[in-house]
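Omission of a single protein chain aside, the complex is shown with its protein chains in their original locations.
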Amino acid sequence: MVEGNGKKIQEGKVDEKRRMAIKIAGLAALLSTIDFAVFDKEEFKKMLKKVGLDDILNVAEAREGLGHYEERAKKKEEELKNLCMAAADKICSEKGFASADCLLAKKKCSKITVKATPPDPNKRYAMALDLDKCIGCRRCEYACVMENNTLRNAGMDWIHIYEMDREGLSDLEGARDDYTVAPKKGKVYVPVACMHCENPPCTMVCPVKATWKEKDGIVVVDYDKCIGCKYCVVACPYGARRFNLFPPKLDPLDLNPNMHILGNIPRPVHVVEKCTWCVQRTRDGGVPACVEACPVGARVFGDLKDPNSPIRRVIEEYGVFVLKPEAGTNPRFFYFFSGAKTPRKEGGGK
Amino acid sequence: MAERGGKGTLYEAVETFIYVFREGLKGSRAYKMFLLGLGVMAAYGIYLWVFVQHAPIFLGSDKGGLYMTGVNEDVPWGLYISFFTLWVGIAASAVIFSFIGYVFGDKDFKKIIPFAEAQAVIALIITIWGIVANLGRPERALVRLPRFENLRSMLDWDFFVIMTYMTLNAIMYLYTVHRYRKGLAIPWNAIVVYMIISSPFAIGIHTVTAFIFHALTARPALNSALLAPRFIATAFASGPALLLLVLYILEKYTKEFTVPLRVYRITLNVIAISLTTGLFFTLAEAHEAFWYTTEPLKRHQLEATFYGGVINIVTFLMWLWIALGTAAVLLSMVPSMRRSKGSIAYIAALTFIAVFAEKTLATVIPGFIINPMNVPATYHITPMEVFVGIGIHATLLILYAILVKAYFYTLRVKGGDVV
Partner (left out) sequence: MRNSGKILAAIVLITIITSLSITVQPVSASSQQNPQSLYPCSTCHQRLKVNADINYSWYHGVDLRSGAHKGLMCSNCHNPESAMMELRGNISLAILGVHNRSQLMADNLLCAQCHAKIYKDYLLGAHGNRTFDCPNGQAIEVKGYKGVKWVYHICDDYTKLKQKPARACVECHNPHDPTYYAISILPPPEGRVPPPDESSITYGGIAVLVTGLVLIAASHFVYKKEHMG
């Protein structure tokens, strides 16, 4: 070996080789510096984590790693509390520390909770909507924006309400969502949000498994995994998914204090979000905000596996149908006609 | 391995790599001005992408974001994804030249195969860049996409085949340059291995790209099993057309380099046949939509595409494709047009513009033109998208120029006869 090296030095070949090696090393060093400057260290650490064969082959529903989410939820909670407290301090220094505004702001901040409630496998949520009752007033849409910390005035509303001809309901003829007068005669108002399909095309197409169907039937998005390719937006037959085109600009004091890590935490820029049936409320026994806000009681939410649930009552008493059955997605959002019609007049209102 | 004189394979690869860039950047004043012109556009495009459009990601700033492009929830995929569909087809066509050159053993074609390989490489980089520019979170994708977490997603498969085909072509290009530089011919077994792997992947990149779109019931205009064949047909028209244009320009600006007329003619035949097939597929789709289909959304989407009124640029591009495509097919049958390289290059240019019109917005947008809830969508191409797109193309044209120049230099100086 030594001899061989000696020979090469004499031949003058090693110099060239070494120069080349130094060049490569320099290039590699430069690239790795850029790498470290550009990329998130946490992400990089995750990348270094070993990827088992299971991770690659497990193409069914994503596993719900509970501890993992709880950890993240705690972290997020702290972060949001700090943000909120900073905003509250600003108000306090302006209006005095004993002022009502200051106290309310501080109280709100202290109540901020980010949960990671796991799904209950014995439940299967579903929602139904009475098209005879719905008057298209958009109160569910507005409630949803507030409850879910959606960006205001950015076209991000999760619920869209489409006005359709009563006879054109099956092929969505004449649908529009920018009506200003309702309820009109001969029209039906169809609120559309995520249908939480049994066979969701959106989760099938996600290249990084950032969205999946949980065991209780709710389709969720992990905002920290989403790469923002918008493939799921393309795949959704109901146009229910929204993409955060804007950097988040929400006042931390406007936040809904009840949050879920897979639900209504403020979303980062450039990720996909959608209706989660208010996972922060429903998993803990509450009802979604749209169900609570509906002024005509058109929305019904419940557990399909519970024989005494509202949703079972609706299915047995009135019968239900779904939108776009030809898409084959088997939605868990049903529509029905109860027969008790809210009066529709030309010009709307009483 | 033994014939490389004891040096490592990696060492040789790096040496060839450096050689390519050294020789590719050398050149006359005119060549450098040409590169500078492209460089200015490239720099502006990259600046816009990194510092304005994706500033919230790369710089963490509050300004900027994808809202500066024309995409919205109704049209989530816009101009960038259009480039993806166009260039993935151009990349696929490298296999045509490899087939005629390596498998059928045509000497004239064998000489221009590295041009096709270089074209495939840059086309695939544009493709990937097009996806990345449209991605919300490129930094996450960089970490997560190579893991292939969801093998049911066609995007993962597409990433896999594109990456493989790009690597394969890059290696083959470098290997060819390396061999010719040493005055050696390419060994038969290398060609066999390359052909066996690359042929399915060449079809694969484009097929899988079509599979991304075609299985979506949400977008009936794209939900057609004809999409993949349609993609392949126009791909085999646009790729050779672009290569013919490059060869023609190369011949014009260099004295020593000549390509025989028969190469032009054979390629023109390929173009004409592919174009005819592509036009036929467009007719077949239109027939299905306007004659029979009872699916309202499909009908509405194709009506909006062909008759206009919603996103008019799509209608314009659709008819431009039909008009120019037909013109190119008809012209290619005129005997006098087949006699000179100039007129064949003219037909190639027509073909490229026609396929550009069809494969960009006129392929992608019809699926979004009426949204799934039957509401017409809006989409405006913004200056941001246009200039970032120009920047991406300019960057890769520089790379293309470098690769072409390096191979050309090798051919001229070292091993013009080995092929």
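Read from first to last, the chains carry the letters A and B; within each, the first residue is number 1.
Basically, a contact is a pair of C-beta atoms (placed from the backbone, for glycine too) under 8 Å apart; a residue touches a chain by one contact, two chains touch by 3 or more.
What you see is a predicted model, and the numbers here were worked out from it, not measured in a lab.
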_Please identify which residue in A:136, A:200 or A:247 touches the non-displayed chain._
A:136
*Considering the entire assembly, which residues of chain B contact the chain that has been omitted?*
28-34, 36-41, 44, 48, 52, 67-70, 72-73, 253, 382-384, 386-387, 390, 394
*Just the residue numbers, please: which parts of chain A touch the chain that's not shown?*
107-108, 111, 113, 115, 117, 135-139, 141-143, 145-146, 152-155, 157, 177-183, 245-246, 256-258, 280-281, 284-287, 291-297, 299-302, 308-311, 313-314, 317, 340, 342-345, 348-350
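One rule holds in what follows: only the chains that are shown with their structure count from here on.
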*Round to the nearest whole Å and give the separation of the Cα centres of chain A and chain B.*
35
*Name, in rising order, each residue of chain B that touches chain A in their complex.*
7, 11, 14-15, 18, 56-58, 61-67, 71-74, 76-77, 131, 134-145, 147-156, 159, 212, 216-219, 295-297, 367-368, 371-375
_So in the complex, the part of chain A that touches chain B is made up of which residues?_
17, 20, 23-24, 38-40, 43-44, 46-47, 51, 55-56, 59, 155, 160, 162, 171-177, 192, 201, 204-209, 225-231, 233-239, 241-247, 249, 269-272, 324, 326-329
